[in-house]
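Yeah, one chain of the complex is gone here, protein chain that is, but the others are all in their spots.
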Amino acid sequence: MQSIVEVKNLSKHYKNISAVDKLSFTVYEGDVYGFLGQNGAGKSTTIRMLLTLIQPTEGSINLFGLKLNAYRKEILQSIGAIIEKPDVYKYLSAYNNLKLFARMSGAHRTEKELLQQLDMVGLKERAHDKVHTFSQGMKQRLGIAIALIHNPRLIILDEPTNGLDPQGIADIRNLILHLSREMKKTLLVSSHLLNEMEQVATRLLIIDKGKKLVEGTTAELFDPSQILIELETLNNAEAFKLITNSNWQSALQPKRNNSLVLKIHRNIIPDFHVWLVQHNIKILSLQSRHSLEDYFLQVTSGEQHVAAFAN
Amino acid sequence: MWQLLQIELYKIFRRPRTYIAFGATAALITLMQFGLKVDGQEYADFMLQSLGSFDVQGKLLNGYMVCYILLQLLLVHVPLLVTLIAADMISGEANLGTLRLLLSKPYSRTSIILAKFFATCIYTLLLLIWVAILALFVSIFVFGTGDLFLMKTEYIVLIKQNDVFWRYCCAFGFAFVALITVASVGFFLSAFAENSIGPIVATMSIIILFTVLGTLNLPVFQTINPYLFTTHMVIWKEFFDEKVNVNNEAIAGSIQDMPQIIHSLIILSIYIIGLITATVWVMRKKDILS
Partner (left out) sequence: MREFEKLKMKYILKALFLLFTIHFSLFTFSQDATELVNKVKDKLDKVNDYTATGILRTDVAFIKAPVSKVIVYYKKPDHFRLQKNGGISILPKGGVSVNMRTVISTNNFTALDAGDAVINNVKTKVIKLLPNDENSDVVLSTLYIDEANLLILKAITTTRENGTYEITMHYGKYSEYGLPGKVVFSFDAKNYKLPKGITLDFDEEKPADMERLKNKKGKVEIDYSSYIINKGVDDSVFK
């Protein structure tokens, strides 16, 4: 598989802050690469370095197998991007914006092609309206049309669902899947929402404070042996005592929010449930979640690890 | 480069703001022409009072004279309008959020910045042509032509009717360089800001400050005066000063102080080249965070 993006030891330091710190990752052809991290984790800085908007302090970036510094023009011709907000020229119409950026990207498109592109993102009816009359969702769709107009190999979407309503978010999700599956594009999508990424990404990278935390395929990261169970009962202290004295003891995790937490394989959750009932534990709730999510939430929400359950 | 320039021009002339400058200039010039048409004779008489023992006959307030009066006023006005566009060229895109999109396109930053600068130059040129049409040609149409009678602080210059037009052509050419200098200042400051208000205000402040420094006859400022671009912006007037022969007769087609004009053009050019080089340098190194 060809690597489309290959980042090695990439760092960006501002005076006292490291926005990105020795970050390395690889995006392969056909990936929908989820780039996860909370706000300020360094996602945007990394993406801007990929687009030559920010000069790295150190490290190397290769795109399509070429050095970014040396083949800037060729590389950028093959990238379509929306960076943060999809800002365009508000005093121009959607059509004229698209036409202008097509030319800027080195692609000369006919009127028909431009209108087709606008049709694809559902803006054909508003093609000749000035952008300042558009809603956030419409601007986002126009941004996507602009990002795709020159038929790029790599599409970079930075927080594409920001500021969108649920329908807009669903539209973006479907679009990403369409681009990946039907149009065989490689995508690098950044987000601070794991559940969103989980639904579209083939591979994931989680960063925090500019550093890589985890990287891997979604299948690897969503490992069924790494399921966490959150258990809430009428009498947690009694339940805790029971579990510590049983074979389940080894699965016990630090407590959170008045719930007992256990890490067990997905397949044995029913057995655990039956065992609890047999021991007359009054269950209020039993929830499972991926350890990745747990991990991500801990990191991204800044939650402290709760001390081991003790009472 | 040509493609980028076209795109930049397209953006400039698609913006309503651009036409404000043309509208404002037209309004101001028309207003002044109307005022001079109605009350111009009083103004001319008032001017002549200081001539005391001389009697001036002929049509003083002709199109050439009106144009000269207008140009002196526009010297304050037009740089402001040029600044409005020039100081917005980079910062405006940063503010709009399009700068990051623009600079992530497959063109070098140098060519994008230069295209923006040349587009600014073309805008300035068109504005100046507009001014020339209104201030010179419309004035000639409304007031007619005639000899140009100029009262300078120390002396009077009378230029024959058929010796005036080429001087205006040269003066407009010079004014173009002067305005590009203003544009360069605005353009340079534009590279540092993420909205256009800052660089516009800063550019105007610099022009005002330099002008004030130039006007104050304090020795401490006199030493820096020759290096201020504002000192050289007004040198277009030198095209309207003639040489005289030994009999004190004005020599048609002559310019009193051509070396001064050339000197000023060189200084202004140094400003332009320096500022644009600096802008390109800053932008090439700059991290785009907007």
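Going by the order they are written in, the chains are A and B; count residues from 1 in each one.
One rule holds for everything that comes next: contacts are C-beta pairs under 8 Å (C-beta built on N, C-alpha and C of every residue); 3 or more make two chains touch, one makes a residue touch a chain.
These numbers were taken from a predicted model, which means no experiment stands behind them.
Peer 1: Can you list the shown chains that the omitted chain is in contact with?
Peer 2: The chain that is not shown is in contact with B.
Peer 1: Among B:L158, B:I197 or B:M258, which residue is in contact with the omitted chain in the full complex?
Peer 2: Touching the chain that is not displayed is residue B:L158.
Peer 1: Considering the whole complex, which of B:T30, B:T110 or B:T215 touches the chain not shown?
Peer 2: Answer from the full complex: B:T215 touches the omitted chain.
Peer 1: Kindly state which of the options B:I122, B:L150, B:L213 or B:L289 is in contact with the chain not pictured.
Peer 2: Candidates B:I122, B:L150, B:L213 or B:L289; residue touching the omitted chain: B:L150.
Peer 1: Identify the residues of chain B touching the omitted chain, counting contacts across the whole complex.
Peer 2: Residues 46-47, 50-60, 69, 72-73, 146-147, 149-161, 163, 214-215, 217, 234, 237, 241-242, 244, 247-252, 256-257 of chain B touch the chain that is not shown.
In the analysis below, only the chains that are shown with their structure count from here on.
Peer 1: How many angstrom between the C-alpha centroids of chain B and chain A?
Peer 2: Centres of chain A and chain B (C-alpha means) sit 53 Å apart.
Peer 1: Residue numbers of chain A touching chain B in their complex, please.
Peer 2: 48, 51-55, 72-77, 79, 81, 83-85, 87-92, 96, 100-101, 103-106, 146
Peer 1: Along chain B, where are the residues that touch chain A in the complex?
Peer 2: Of all residues in chain B, those touching chain A are 3, 7, 10-11, 14-16, 96-98, 100-108, 285, 287-289.
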